[in-house]
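The other protein chains are all here in position, but one chain of the complex has been omitted.
By letter and in written order, the chains are A and B; residue numbering begins at 1 in each of them.
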Amino acid sequence: MIQSVETHATIAEAQRAMGADAIYMAGGTLVMRDVNAGVTATRIVRSSDPVLADIRLSGDGVTIGAGVTMAMIAVHRDLTFLAPVARSVGGPQIRNMATVGGNLFAPHPYGDFAVAMLALGARVSVAGQSAAPRPIADVLRERGRIGLVASVQVPRPQAPADFGFLKASRIKPKGVSVLSIAAYLPRQGGRIRGARVAFGAMGPMPLQASAVERVLDGQSLDAATITRAAQVAVEGLDPPTDPLATTWYRREVAGVHLKRLLERMARG
Amino acid sequence: MIEFRKEFFADERDDNLNEVGKPTRRQDILGHVTGRSPYFDDHLFDGLLHIRCVRSPHHHARIRRIDIAEAQSMPGVVRVLVGRDVPRNLNTLLSLLDFGIDDEPLLAETKVAYKGEPVAAIIAETEAQARAAVARVRVDWDVRPHVLDVEEAIKPGAPVVCEVYQTNKFIYHGKYDHQKLRYGDVEAAFARADHIVEGRYQMSPIEQAPIETCGAIAAPEVNDRYVCYTSTQALFFSLGTAAKMLTMPSNRLHFIGGTVGGGFGGKVDSLHEPIAILGAMLTGRPCKFAWDREEEMQVGAPRGAERWYIKDGVARDGRILARKFTGYFDSGAYTRLSSYAIIKGVGHLPGPYTIPNVHADVYCVFTNRTPATAMRGFGITGVDFAIEAHMDKVAEAVGMNPIDLRILNSYRDGDMKAHRRVAKNTALIECCQVVADKAGIALQASSRAASSLRDGGGERGRLPAHTALDQKGTVTGIDTGGYARKGGAPGRPAQPVPMPGYSMPAAATAAPRPPAQTPARPAATAASVASSQSTTPPPPPAQPANTTDRPRQGAMRFSSISGLRRR
Partner (left out) sequence: MAKTPIVFVLNGAERASFAEPGQNLLEFLRRGVGDLSPKYGCGQGTCGACTVTIDGQTHLACLTLAESVTGRRVQTAAGLATGATLHPLQEAFMENFAAQCGYCTPGMLISAKALLDRNPNPSREEVVEAISGNICRCTGYEPIIEAILAAAKGRARA
């Protein structure tokens, strides 16, 4: 049962105020559910640090404050590549509340934005740490003990067609993921260099599809390559059974959806 | 887009009425759009207390001990309710209609039969405090084997789900462990059929999922009454149930409802009102008892699952000569309304078709699932799915277009239905014709020419010359209250043999009243039922819940599927 709510002026102060009895609340869409159900810590820690709501462009990247909402991403004129991802999260009210930082901690089957971050190879700055930003894959793996996220640094694709996102859900336009896929396929001279493909709702956290990446790397995005990529779609993934879909179903359709996404990206 | 086909039933409709047939505003719409419609929770009380239940984590368990000491000393806790606080802690919903045996406690005392069954209720100053105290109630569970499948549940040796019904089957009319329909002779017709088409159909439970969860607020009123604001769909039903369980004259209860945030059948079970009122009685303060969404989904009674087996005897030309049903309704742990759903469903068989021989055995089965209740057309929708899926299967077997097959077998005005009422205002043929048009399906000339108004009645309107009867599944020694007695021998007291542990009659003549027609076939299946009984030693007799009540004279019975009639 919650005994107190603390609001700190900076994210670093909030980080220092954390403890085993505390939970950090950003947009509230995940934490308030637990608070309402009475199954959470006794202290809520928040931060009013304005830097959390910053979106800063820098060369070929962008630094997104952890408190930036999905709605802010969806309408930002320099982040159009991320707009479809942001719009796929929740309904309009959720998007006005849910944050980029919070999405990194969203349990299955949520966390579609984190899937895009993983595919883009984003790096994460942790509050109160002067060390270099950490690769998102590490952060997702250790998200229970990572500390507070201050911001996410995201590369911006050189060509819009280099990045694609697909979310399969049973209810449209707002539904929870059966699965989601994000693909970042930078191309040089028609060949894919440094492919990154990530799946959501296909494991306990967003997961990279290394087998797919190996198939795609060095190839052009043609029909034969797409078919081969689809064939290995579920290698290394561990999809759960939940009320939305079974393990079997998710494995069956993962390749189909990957194929659709890659075909869409091939068409540009 | 809605399309009105006014050519049908034109002579039965008057298009010049002032209100009927014309768009109108809802009388409650102003409240809805201004946010002022008063749902049960839209009443503010100073000092409102909040109730939350301690629930079973097991499908089936005996309760050795409930320790409420720690919960009682938690901050904000005003009172903890357990089963012994409920004045009459056993009820079945339809006892108000004198149908069925009391089988379900408000708060379980000795055992739980489904996951989420409540065993205690915390009354606290805030909802958060009530939640915190719920976690501190210690229950010593003796976990028992459970059964979640209807056919497993009626096998010999299956765990007994509900003490009142030892074979996990509801007892119909004090006589049978299933609801029967006998019309003609299906076995004789199967013998002369060109095709036998069999199918098995399974429907899952469906949660009504109203946006407003079920709940009630009760508060002491002046003049020694209690006011109760409730989300119930059945205000007087809930009033009667609360009065019964609290052993309180209903004129001391002031029920206010009618503004319901969606019900769809899920708000008739009257579980919240008695607990909220009991809380108000024992604390002297206003008490709110409402489910959260998780409870609504987990313990809110859904439309029950159904399993149907259908066997048809079909002539080469597509005419269905006989149809035999075996149905299993998953009632969950208690009866609630499934017993009634079957009565309604069996009256509907064999669907909107004229079939000269129909036979149905439909079982209301108790399993360790969440109890099932009403939902939009319950009793009909499930078996209609089975019937219509089966019609397609029959069409495939005889090589006919499924719509032609339906028109060929459709009921028509004047036809006798299996529940022995003459069909009128039938319109299946016309529906099929319109559907075929819309779907661009070419029908046979005979289907195109068919009409619900023609070629019905006559021979089709007469009862079968011979109906094969049997006494399969006969049960004796059951006291189901005044209802069954009225249906049997009027005025005769229930047989003194206490239930449970039913015994089979030696012959059909052991039934309370001989059937109107001499059975053409003896109780062919009685042996299997009898043997299943012999493998299960009868447990010690339980006391029927309502032995203290004198049977009401002129008790109600389900004399027709469409309603009740006082006999």
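Criterion: contacts are C-beta pairs under 8 Å (C-beta built on N, C-alpha and C of every residue); 3 or more make two chains touch, one makes a residue touch a chain.
Please read these numbers as outputs of a predicted model, since none were measured by experiment.
Visitor: Can you work out which residue in A:90, A:109, A:206 or A:239 touches the chain that's missing from view?
Guide: Here the residue in touch with the unshown chain is A:90.
Visitor: Could you please point out the chain B residues that touch the chain left off the display?
Guide: The list for chain B reads 23, 25-26, 28-37, 39, 41-42, 44, 48, 126-128, 209-213, 259-264, 292-293.
Visitor: Over the whole complex, note the residues of chain A touching the chain we left out.
Guide: 1-5, 7, 25, 28-29, 32-33, 35-37, 44, 46, 71, 90-94, 96-97, 173-174
As a convention for this text, only the chains that are shown with their structure count from here on.
Visitor: Taking each chain's centre as its mean C-alpha position, how far apart are chain A and chain B in Å?
Guide: Roughly 46 Å, centre to centre.
Visitor: Within their complex, state which residues of chain A touch chain B.
Guide: 1-2, 36-38
Visitor: For a test of understanding, state which residues of chain B touch chain A in their complex under the given definition.
Guide: 128-129, 131-132, 292, 294
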